[in-house]
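Got a structure here, written out as structure tokens. Questions coming.
For this view, one protein chain was removed and the others were kept in their places.
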Amino acid sequence: MDINGIKIGGPNFQIIAGPCSVESPQQILDIAKKVSAAGASILRGGAFKPRTSPYDFQGLRSDGIDLLLETKKQTGMPIVTEIMNTNHLPLFENVDIIQVGARNMQNFELLKELGMTRKAVLLKRGLANTMQELLMSAEYIMAGGNPNIILCERGIRTFETYTRNTLDISAVPMLRELSHLPVVVDPSHASGIARMVEPMSLAAAAAGADGLMIEVHNDPVNALCDGAQSLTPEQFAVTAAKVRRIREVIKQ
Amino acid sequence: MDINGIKIGGPNFQIIAGPCSVESPQQILDIAKKVSAAGASILRGGAFKPRTSPYDFQGLRSDGIDLLLETKKQTGMPIVTEIMNTNHLPLFENVDIIQVGARNMQNFELLKELGMTRKAVLLKRGLANTMQELLMSAEYIMAGGNPNIILCERGIRTFETYTRNTLDISAVPMLRELSHLPVVVDPSHASGIARMVEPMSLAAAAAGADGLMIEVHNDPVNALCDGAQSLTPEQFAVTAAKVRRIREVIKQ
Amino acid sequence: MDINGIKIGGPNFQIIAGPCSVESPQQILDIAKKVSAAGASILRGGAFKPRTSPYDFQGLRSDGIDLLLETKKQTGMPIVTEIMNTNHLPLFENVDIIQVGARNMQNFELLKELGMTRKAVLLKRGLANTMQELLMSAEYIMAGGNPNIILCERGIRTFETYTRNTLDISAVPMLRELSHLPVVVDPSHASGIARMVEPMSLAAAAAGADGLMIEVHNDPVNALCDGAQSLTPEQFAVTAAKVRRIREVIKQ
Partner (left out) sequence: MDINGIKIGGPNFQIIAGPCSVESPQQILDIAKKVSAAGASILRGGAFKPRTSPYDFQGLRSDGIDLLLETKKQTGMPIVTEIMNTNHLPLFENVDIIQVGARNMQNFELLKELGMTRKAVLLKRGLANTMQELLMSAEYIMAGGNPNIILCERGIRTFETYTRNTLDISAVPMLRELSHLPVVVDPSHASGIARMVEPMSLAAAAAGADGLMIEVHNDPVNALCDGAQSLTPEQFAVTAAKVRRIREVIKQ
């Protein structure tokens, strides 16, 4: 798969990084430059945010998309952001990768609609969905003729409470065996704890993931959402360097 | 809550019954008459069907809604059917209760849209959602000004494999304590096994549920979906009679 | 099965009641008399207590057994109490029903040892054990020649946090279908919340359980363990009366 010159899958390994939510022009541009310098090749940023409570920050919505596109223009980084409603598709025309979040993994109407496009889709595994169901949801997109799908493991729901979710790293080799689709891992949402992101990133790379998606914020303490799981750009640079060394071992 | 003269919540107890999917005019009318005679007050029937695989029967879609409305006209029974896409809302204008399925419990864009209507909404608990998250999803609807919500427990996902899901009957008294909203139980989807429907219906009634939603099919073996969990109209009549006797004990 | 004249299984329904832990002669005798008057036929009381932390109250151990036997002598009630170690078997010689707790459901050495006796065994389902595993553990006891087994559903571990465990009431009809063994339900440990005990007791009876095991304490606030889930004798009497009315409906 080729996203604006960035190759995903096969021998390639890509790191997607950026804030949970786009908050301001300065914030997103600043983070984009820093994660790019540290080795991230794709920029993430939430514009439409699925929040458990209606009273939590819901994202900048279409303004957030505009800021991402502006940042893309300035940095050249392809962007990935989440869609929550088929009616918003026109806003995603210049988005490089459309994310389907964990809570919408079985929003079949949305999947069918994305199957009609030829957009790259990052499909996150639902919190309580089996790998089989994830692959069937990918099938909904492919049945429409769109083969550009990236699978994403982001943690499943278990009885354990020390981590927000339980990252199922065995999904990486299993999904790669069951499907030709690239598999990336989101260690940030899996644990919900910033200091767990590095060890889980290294583990995912060691298990053979095709990439990572990591939340990075320039000011985690004051982030409008999920600050507790965000790395600073400096922490991200350290982690990305270690991940690259793991990748070199794996490639041998 | 008053649905076309059918009262839900408080001292009332209602049974919603009908097939998983609307299949033909004769099928839905025949079932409607039989479940009505046996004590069901509301008719269910799937028109838009969320199926794990894109290659499974997807429902009759708008034709299914038409058949439900025609059956409503002939029997006087209010109808409940599932919505999967905000764009379909116009089709639901004469539907009495709009169902939000388990897989869409956190489809927040859909919830917001339903909050803008004054339609009764049957909100099913997601397979891996906590009661707190169910109540927050109800809050998304209420935040828009729509208070007409019925909560539905339909089984959660656990490690047990003898039943498809694990019906969490403790959710009935717990949700009734945490909220003023009526709570109904769907014993058909919970186990996926027809012979479990009666004991689980009796258990739900004994635990204080405000109603039941039971799948009934005139020919379960040849049903286009979920035949294995459907009661025949005759089995339904027996179960409904036993449920009424349990209700009498509970009311005392 | 006949426990000192108390018949379990078939058309019979028995309520086991008593405190989480035996604390003093007065406490256990007082509770025994009250639960007996309210309809309980078997007395429960913990002597050896499996506690998550080594620093929690571990039970009166052999002194607790002595107090139960003394209470049995004074009231005529058969007693059930938990074993945690095969070496303690001699202490259980006059105990009527030996309980194997959820944490020891797959302590196969203990099961084999109990299979060598002809004692009645109350075998609790483990927090994360399937029904199939429960039946295989019963098989360990039966393989030794001891057929006197009572199965007990007491809640399984799920992601839900409002209740301590999730009572799997569907296990009642399922286990009764898969096995000839009687099935009782423990609603106290399942939720960990006293006010959930009554609705869950009624639900279990409605689903066809052969009995209930309910924690009752004369002074829940000061109980040495699990006070939050204990009914007072007065609450127990109300619940037991309602359970009997549900049983009458079920028997018809």
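A, B and C are the chain letters, set down in written order, and residue numbers restart from 1 in every chain.
FYI, a contact is a pair of C-beta atoms (placed from the backbone, for glycine too) under 8 Å apart; a residue touches a chain by one contact, two chains touch by 3 or more.
Predicted model, so just to flag it, every value in this text is computed and none were measured.
**Student:** If the hidden chain were put back, which of A:Ser36, A:Thr163, A:Ser179 or A:Thr232 would touch it?
**Tutor:** From the options A:Ser36, A:Thr163, A:Ser179 or A:Thr232, the contact with the absent chain belongs to A:Thr163.
**Student:** Provide the residue numbers of chain B that touch the chain removed from this figure.
**Tutor:** The list for chain B reads 128, 157-159, 161.
**Student:** Write the list of chain C residues that the hidden chain touches.
**Tutor:** Answer for chain C: residues 50-55, 84-87, 103-104, 106-109, 112, 126-128, 133, 136, 139-140, 143, 157 touch the chain left out.
**Student:** Tell me which stretches of chain A touch the chain missing from the display.
**Tutor:** 128, 130-132, 156, 158-163, 166-170, 172-174, 177-178, 190-191, 195-196, 199-200, 202-208, 242, 245-246, 249-250, 252
Note that only the chains that are shown with their structure count from here on.
**Student:** What is the set of chains touching both chain B and chain C?
**Tutor:** A
**Student:** Taking only the C-alpha atoms, how many degrees of rotation bring chain A onto chain C, rounded to the nearest 5?
**Tutor:** 180
**Student:** For the copies chain A and chain B, give the interface type as same if over half of its residue numbers appear on both sides, and as different if under half do.
**Tutor:** Mostly the same residues form this interface, as more than half of the numbers used are common to both chains.
**Student:** Tell me, please, which two chains come out on top when C-beta pairs in contact are counted per chain pair.
**Tutor:** B-C
**Student:** Quick check: how many Å separate the C-alpha centres of chain A and chain B?
**Tutor:** Between these chains, centre-to-centre, one finds 35 Å.
**Student:** Between chain A and chain C, what's the gap in Å when you average each chain's C-alpha atoms?
**Tutor:** Chain centroid spacing, chain A to chain C, equals 48 Å.
**Student:** Where in chain C do residues touch at least two different other chains?
**Tutor:** As it turns out, chain C has residues touching two or more other chains at 128, 158-159, 161.
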